[in-house]
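As you look at this complex, bear in mind that one protein chain is not there, while each of the others sits in place.
After this line comes chain A, so read on.
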């Protein structure tokens, strides 16, 4: 595992890991890319380095782990109730600040179950 992956993996929120869902489906980079492609237009949640959580519809994801989200909200976790704030229609989250990337269970399961083959991959290839 690379150093960045280690730092990513070190952050947990107690949610179940993907492994049981994607077991047997996400084996390599190609299938991972396909999986990410299937997550497009679904709601994802990104934890960033200053503690905020950015929630929005995934629109684009690139080789530097930058993610572009639509119709985002920002959540601040504090001692009191979580504070939410709309961020606007289009937000780019730089990959270097992403600590954790979460998808909804339903979308993840659907993405894992979706059939895809080489040459018939997700948009962008």
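Note that a residue touches a chain if its C-beta (ideal position, glycine included) is under 8 Å from a C-beta of that chain, and two chains touch if they have at least 3 such contacts; residues count from 1.
Quick note on the criterion: contacts and distances are computed from a predicted model.
Choosing from "Protein MAK10 homolog", "Ribosome biogenesis protein nsa1 (NOP7-associated protein 1)", "Protein AE7-like 1" or "serine C-palmitoyltransferase", the protein name stored in UniProt for the chain missing from the display reads "Protein MAK10 homolog". Where chain A meets the missing chain, the touching residues are 2, 4-5, 8-9, 11-13, 15-18, 21-22, 26, 28-30, 32-33, 35-45, 48-52, 54-65, 68, 70-76, 84-94, 97-98, 100-108, 110, 122-125.
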